[in-house]
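Okay, here's the structure, questions in a sec.
Rest of the complex left out; these chains stay put.
Chain naming follows the written order as A and B, and within any one chain the residues start at number 1.
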Amino acid sequence: MRFACPFRAAAPALALLLVVGPAWAGTGPNPGDTAWLLASSALVLLMVPGLALFYGGMVRAKNILSTLMLSFIAMGVIAVQWVVAGYSLSFGGSPGPWIGGLDRLFLSGLTPETLSGTVPTLAFAVFQGMFAIITPALISGALVERVKFGAYTLFIVLWAFLVYDPLAHWVWGEGGWLLRMGALDFAGGTVVHVSSGVSALAAILVLGKRRGYPTERFIPHNLTMTLLGAGLLWFGWFGFNAGSALAANGTAVLAFVSTNTAAAAGMLGWLAAEKVRFGRPSALGAASGLVAGLVAITPGAGFITPGWAIVVGGLAGLICFRAVCLKERLGYDDALDVFGVHGVGGAWGALATGIFATVGAGSLITGDLRQFGVQVVGVVAAAVYAFVVTWVLCRVLDATIGLRVSPEDELVGLDQTAHGEVGYSL
Amino acid sequence: MKKIEAIIKPFRLDDVKDALKEAGIQGMTAIEVKGFGRQKGHTEHYRGAEYTVDFIPKVKIEVVVPDELAPAAVEAIERSARTGKIGDGKIFVLAVEEAVRIRTGERGEEAL
């Protein structure tokens, strides 16, 4: 979709041909493309538990279940929201530039026979739904250890309606204004990463710092969990990026290879920066760096060659490491660095797409200045919109139901106070 | 010499350590323990079942000091561990007959 859409909007028939490939003459879905899209959807779903572990390992033991739950509950509420209305608002018909229509509420009208390109539209819908799930879960990394579970749950549902669904429509929906402008976002650099990153920043400005931050110790309680999570994220990201070709074709393969390469380079970039700064590369650095590389290659995965992916990923590692270090000086408490990694990394990736894209799109290195400009517009538009709406939403929630747990509950830990459980009894 | 044992709230550990250092104490030992007392526990539920948890995580600090330092050490702990809320914990003082530094074989107050 992400690849087909720019074309489809302008010339659907051509796009169809391109996507279908020369040999597919059937009228039903292409089994190979469908297989890949289903596998990719499953992979992206797995990223959510992966993210939960990635985040969970970084918090203190008393908040481990609470942190996991912030991701898991997104699988609960957003998967349902998507079926009920989210898909329709993002990709429904009667297209406008800002939001989709209401004709696809409850996915109505989508039967197993309905096709989009070479795959059943339902497959496209569920694949997109996985993106809608993971995006708010990403935000949770900034809010951990102090946000109320109930308020957070309400927040992400509203955020889906107010921020995610519109943004997805802008960038990927038929008639979306950024799509029409030609913004390149292969797999969600702006829709997913910029939007979650700046929303995280907006939310913590309302939510405030964790009690005792930064004077007390905030030491990751289980980095093996974080590394496992990072491994699952890498694995799942193949679905995220290469699945966004919406077919098992050469573009998917290119996206796959560039994704793998950028993740590796991101890890090396971050570790190099740590080696220089602290003298020792760390395991948390490896995990963070590979995620930074993955974030950065996301918008350009299908447009950037593996060689350039080394540059995009490697710089992502360096840049995000710097961004994360800045936090302390700026004095906000983005607990698990959602802004530093996803906001900054996503923005870098969107710009990098405008710098290094050479396959099926132009960029600075091919002399296409306009594309770079469009990329800037895309990032700024998504960032401003997400920031403002999220900030207002959080203020309203905080003033009404309250976003933050009591100081006592924060001290005891949210596992016990919010969920009545304990993470470990070893 | 006296052995001072203090059971405190875990999040006060760093403050207590600093207070003891200021009081001139150069070594101490900390242990994770579970306390039962007036501070009431909480309930947990797992699927259908509900459990009451009476034991609360605490930290126990053990520090051996020369007799004359004991009052100051007790006072330092009291001050730095106090939150004023139930469950702040206890300090116990016991007599120590001998102390040895393993590394050097020094005996008595020398060894502390």
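Throughout what follows, a residue touches a chain if its C-beta (ideal position, glycine included) is under 8 Å from a C-beta of that chain, and two chains touch if they have at least 3 such contacts.
All of these numbers come straight from a predicted model, not from anything done at the bench.
Q: Taking the displayed chains as one copy per kind, can you state the stoichiometry of the whole complex in terms of these labels?
A: Stoichiometry of the whole assembly: A x3, B x3.
To be clear about the criterion, only the chains that are shown with their structure count from here on.
Q: Hey, how far is the Cα centre of chain A from the one of chain B, in Å?
A: Centre separation, chain A to chain B: 46 Å.
Q: Touching residues of chain A toward chain B in the complex: what are they?
A: Residues 212, 216-217, 411-412, 416-417, 420-422.
Q: Going by the contact rule at the top, pick out the chain B residues touching chain A in the complex.
A: Those residues of chain B that touch chain A are 11, 14, 42-46, 53.
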